[in-house]
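This structure is in structure tokens; I'll ask about it shortly.
Excluded from the complex is one protein chain; the other protein chains are retained at their positions.
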């Protein structure tokens, strides 16, 4: 908390981070989204997170699908490569890019239509592969860009602008991710930057697929009375379960909290995530407890937020594939081609 | 149990059911699958279930995707329309067919590759829509028809024929279905017909999407030592949690079991499912308990089988769409076309 | 040149400021004055804040094509002043909000500036922020009443109809109209030379967009199942279908639906649902655009080979890939004709305006069921989403759906063994049965190799027999699709061929060329596969201009492949920048070529 609040104190806009960049250096082109769109707040949080982590923008690749949410990578990290692919297929693009160059920091931005409708299969399989990417699902319960149809995350009974009720079960991205064995599962709210920024940082540091579902109200099509993804509804119903602080590799951990309520998880890059459990007895490293807890809250009409689950041991795509440490794109051709002599030799097999 | 055992006593092959058909009448063309393939046993159970329910074959439509498993609809109910679609897309075909004609009994047969890889998105959304179909996932952990690659249901650590271990998390169809709000979730084993047949019957009677994951060993590519989908492994590890008996609408329920362990669930067609809880305190109508229980068993290296979850109230696609009782295909054209006078009238809107 | 009832103006605003209702009001007023009018909405691929334009063409001759030059610009969006001013013809007028001074750099000596303090006046009159924004739009409509001599009684009547139940809104709208009207009257020489005069040219016409018309066609054809995944510019088709169904497809007593709309998770599922529903016997359809067609490609091949009826509306937009989703194009002609791997060929219909969209919609279901195959209706964003003036839609109550060769239970009683893919009648079209009807009707539908009996096969000859029959079947559809529209010109030596929405630009261009003494025979193809009449037309001219809206000359490609006419007879005329084609595109190309020849 304090950690991320600090900058605010001394004129954040001008403050330089470890690589000598100010926050402005992490911005992109100006948004074309509706004024008040939740997605823009998430963009701001992303900018904040990268700046605080002092990551060189060009070491990052930002990918997305299609939708209002998927447009946002254009609005941050202007010095990073961006890829706005086709609808619902960003997970495949990230998996391929990551396979080719494991040294890049990948961030994927998607929407609930992009991820849970047309892209559901790809999302699920990217989770299974544990591709090393921070995956942000900007969740507003509707297809914003096509003018407000219900998405698969719309809750049963939730009303659209015309007053029609959604009849189908909602897909809860967090429950789904846990069921598929995700190694990092969080939920945020575009309106709560203080909670979101450290979660994003932990997700960037996580070695594997970091899934964060961010409730991000669509002011134009789903912010009305009767919507369960509106600002009002979310403010009222969201319960912060786990408060995550991110502690960079260097920094020491000063256990200034009652140990019973704190848990520090070491990430493979040497950084720490300090999970402060608001809820007594909640263990954010227990997949099944987490699942059960989210369901309980759901049944109580509440939305559990925070870094809900973090697997202490996560082996990403490359560990599973046992690929070399050097990014494949950097291997010299000489290491890849067996040469003519070997070709002559191996053909004995075909005689 | 007794209920399905009975026929065996008096020469089942010749026995006529209520519509005067013998078991042979429910068969199809002869199988082209490998001798010993689990899928063939499931086909036999399906034949048994339809025969016992005295369903007229031509009132049934059988659909499938592509794969060895998806070939099986050709091997039962020769008098029913069959549709062997494209790979992984059977759920869409069923949804459309069901929307058009709700009076037909739909059975969909798929494989783990067909359902959990290429077809995962469609399966998930069919569950959300609660399309009224008995959906059988013939699960062997591999792509049989393409010669044994790991499917998404292969367990981590499970070995293929070459001895290579699978590294990715397995997708458990039952956990997935529960997470998506499925109204009927069962798991069977092709080797246990006695358990499977009543479950199939309950699934056919269920008003909505009845999902049954059936472990069905691939003798050619995944029945070896080190496989977790082999006959040996499954026989040894499967734990029957809930024994379901199906009681036809007419039949009376004679509570011959200690009430504490029995639960009768009324289905919308007036038939009953008698759930005999082998496990004390297990409530097959509690979604979250079921989920937690399956996970527990999993962690204990066991496979929970039986009719694991049954939602007492399930409203299918048509109830959600509020469609007329008459199948849409039977509506007379006169009821569909507003006619010329109305056309003239409504065009005032466009002036 | 007399500008009365013959001019074009453009309204530049920003997305999401509610200018749509004001523009609609203007359109309807002109229409109700009996003057032919067309409107084209040029909007961005976002929801709020980006520039958007509405182009209105008033044409006493009834021309509907887009004109790239404007007589009057209502420049409400400072962000695009510069660009907008350049689109004015010399001698034109620019109406702007003079609440803020206009940048002198933007002034054009040959343009008359009409400044109206719209914001200022509206802020004075209206309290609520949103209301102030909305009423600014109504106010410029009021100003146009004065400047163009629009009938104020008509506009008042329209407001009364619209707000009959909301008197408060009625008042503020009327007030806004008056503000604009009075200011213009007081400060400018009204009316301008470009003005309106009542006519009687719209009595038998309507203002409608193609998606709405197509949706009506689906309702009248008796379609009961619609499956879709939202995509611009096809979305409004399904929304319109839903609207009509809510009105006409409720079961009286129960209020239950005589239709089912399935919002699928993607286009693969949408077309799969249509195939499933059609297979079960319903008339089913899906509206989509280019990206959706690409995703449907595999399923389309299944429907072709397993012979299942499918109706797909491709409301084309600018490709490739995501392209420009809010711009128009005819880029899917080749894809739809041959979609999917292996040997496939599909029936296509090409409406030229909303009225034909209605007719093609109805025809598509008859063709799909008669030939048991996918049928594409290729419309585009311009036809589908813009307001066209077309003659009223009519309906023949004696129409009965052509369900094709479907065996009834009674017929199946007499069939011993039913053979799904047998060419019983020698016309290449086999008989089908529906599930649930009769035990004798059972068969197995599959996309894998099958023989004429419907049995799985890996035998080459059996496979070829079925595939060849399907080919004959599709070819025979050439006689069943709508014949080309022909407009011969006495003494013409050259021909001009086009497809779909280019019709408006082509016919206008041909009139103008004719006036200059250039006679050209005209043909617009309306269906695929092509019939002999199309080949005959091409053969009968040394040169045929082929006018279309795509880069690669896809219509020309189809003509070459299907008629065998050599390329040197086909002179390609293409425009594919995303706007609807204009007459000048055609005229310029034709003249250039004819001069070259001369």
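A few comments on the model shown:
All chains are identified by letter, namely A, B and C, in their written order; residue positions are counted from 1 within each chain.
Methods note: contacts are C-beta pairs under 8 Å (C-beta built on N, C-alpha and C of every residue); 3 or more make two chains touch, one makes a residue touch a chain.
What you see is a predicted model, and the numbers here were worked out from it, not measured in a lab.
The chain that is not displayed touches the following shown chains in the complete assembly: A, B, C.
From the options C:142, C:191 or C:319, the residue with contact to the unseen chain in the full assembly is C:319. Only one of the listed residues, C:152, C:294 or C:476, touches the absent chain: C:294.
From the set A:92, A:180 or A:242, the residue in touch with the chain omitted from the display is A:92, counting the whole complex. One chain of the complex is left out; on chain B, the residues touching it are 32-35, 66, 68, 71, 86-88, 117-118, 120, 143-147, 149-150, 152, 220.
Although one chain is not drawn, its touching partners on chain C can still be listed: residues 44-45, 290-291, 293-295, 297-298, 301-302, 304-306, 318-327, 329, 331-332, 334-335, 338, 340-345, 446-449, 458, 460-461, 463-464, 467-468, 471, 550-552, 554, 557, 560-561, 564, 566-568, 576-579. Counting the whole complex, the residues of chain A in touch with the unshown chain are 56-61, 63, 73-74, 78-86, 89, 91-101, 103-104, 121-122, 124-125, 129, 318, 321-325, 328-329, 331, 333, 335-340, 342-344, 347, 350-351.
Basically, only the chains that are shown with their structure count from here on.
With centres taken as mean Cα positions, chain C sits 40 Å from chain A. Centre-to-centre spacing of chain B and chain C amounts to 44 Å, using the average Cα coordinate of each chain. Residue positions of chain C touching 2 or more other chains, listed in rising order: 265-266. Under the contact definition stated at the top, the residues of chain A that touch 2 or more other chains are 117-118, 120, 152.
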